[in-house]
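Below is one structure. I have some questions about it.
Omission of a single protein chain aside, the complex is shown with its protein chains in their original locations.
After this line comes chain A, so read on.
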Amino acid sequence: MKKVAVQADHNNPVISIRGLKKAFQDYAVLRGIDLDLYQGENLVVLGRSGTGKSVLIKIISGLLKPDEGMVKVFDQDIAHITEDELQKLRIRIGFSFQNSALYDSMTVRKNLEFPLVRNKRNLTRGEINTAVETVLDAVGLSQTINQMPSELSGGQRKRIGIARTLILNPEIMLYDEPTAGLDPITCIEINDLINEVQQRYNTSSIIITHDLTCAKQTGDRIAMLLDGQFQRTGTFEEVFNTNDSRVKPFYDYNFIE
């Protein structure tokens, strides 16, 4: 599927981060993050291993608490809301985990139903089945419905993980390394899926990756995380049109002639 450029509404950030800091023991991982995610765009976050990309989206979804700074999601400061408000907020955010995090004691069907039946208590059996079939169809894996996660390939697990978040119709999607560890063709399929989700579900997304093909194919905007801060933001060309020794190797390695 061809990427359709999105004209993001820059007056309307769905996520807004200012001066975010996070340290583990003595090690400062995030050292003053400023970031806006605008309605409808795909924002790619690039960065080396261990720079705190996963930490960033875990803070956005309330799994980790920030040390300092402000993180607003839909104009709510996630560090200062009640459990109930956080829970309501989380339903609007889809989180695709780096290792898929499928519930390995449940079939694919049960995996997909799990968040649905617990958040919408008054659905009929028929409505639940329809919802499950719809998202499975959206990720192109209808045939796996009765399989266990251990029987799926890495790429399939990623897709089911994405389907499990789509079932709640999220407005924001957070993808943690959606293409890591997959072969190039599966990568392209996942990239297409991300773009498809963006259009079909009208989501705003943060896509974490160190795969530049993925960044190029899915990103409307790229942000480069270096030394705990976003040093370069812009389109793909803008970010990599530089001689910065911390940025260039990234590009060179990904596109070896």
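Note that a residue touches a chain if its C-beta (ideal position, glycine included) is under 8 Å from a C-beta of that chain, and two chains touch if they have at least 3 such contacts; residues count from 1.
Operating definition for what follows: contacts and distances are computed from a predicted model.
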| item | value |
| --- | --- |
| Hidden subunit of the complex - UniProt protein name among "Glutathione S-transferase N-terminal domain-containing protein", "cysteine desulfurase", "Phospholipid/cholesterol/gamma-HCH transport system permease protein" or "Carbon-monoxide dehydrogenase large subunit" | "Phospholipid/cholesterol/gamma-HCH transport system permease protein" |
| Selected residue (touches chain absent from view) among A:N42, A:T165, A:S204 or A:Q217 | A:T165 |
| Selected from A:F114, A:Y201 or A:Y251 as touching the chain missing from the view | A:F114 |
| Contact residue for the chain not shown (choose from A:Q39, A:S61 or A:Q76) | A:S61 |
| Residues belonging to chain A that touch the chain removed from view | 58, 61-63, 87-88, 90-91, 93, 95, 97-99, 101-105, 114-115, 118-119, 121, 164-165, 168 |
